[in-house]
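Here the complex is missing one protein chain, while the rest keep their positions.
Right after this comes chain A.
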Amino acid sequence: MTAKARAATLILLALTLAACKREERATRLDPPVAEALDKVAVLPVGIGGRPPEVYPALGSPYRSNAYQLSQGKRLYEWFNCRGCHADGGGNTGPALLDGWWRYGPDAVSIFVSIRDGRPNGMPAFRDRLTTEQIWQLTGYIQSMGATAISVAAPSRSDRMQSRPAENRAPATFPAPR
């Protein structure tokens, strides 16, 4: 095999793997994996920490996989995150698009916020969502406030539009009305 052919094969392989990861749909997580995903190591203050070891082993899918992100978006709708955080711009709850995070921007902090709740109104979703679903929601919430558009980002919803879809523009703070 010539060097050129080898390089082409490698590039093709890389593309293949990238596409596979982005498009893969793991519809059912093995129960032991799901359980291990719950084992986050949080700092004593409840902010920041280390994700469980199985998280990188899975390939950190919750921010880079199209299906997981769209599941997160669906859960955002179904569990009425909109009720307090609106479309990400914030209402009675804080905004999720402005790059300012009360309890830290990292995945573990957001995961813990959803799972255990936070003072002054954020309820705990531990008993309402599975660990996998909390991670999906975490990934979506991280991506909706990101400054770069991900290829895996979801498109617009079939509802009234309040801001450009996730795959259309870097998240912006909605103009005050």
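By our rule, a residue touches a chain if its C-beta (ideal position, glycine included) is under 8 Å from a C-beta of that chain, and two chains touch if they have at least 3 such contacts; residues count from 1.
The working rule: contacts and distances are computed from a predicted model.
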UniProt protein name of the chain not shown, from "ABC-2 type transport system permease protein", "Nucleoside-binding protein", "Dihydroxyacetone kinase DhaL subunit" or "Cytochrome c oxidase subunit 1": "Cytochrome c oxidase subunit 1"
Residue in contact with the excluded chain [from A:R50, A:R128 or A:R156]: A:R156
Hidden partner interface residues of chain A, rising order: 15-16, 19-20, 22-25, 27, 66-67, 69-71, 151-152, 154-161, 164-165, 167-168
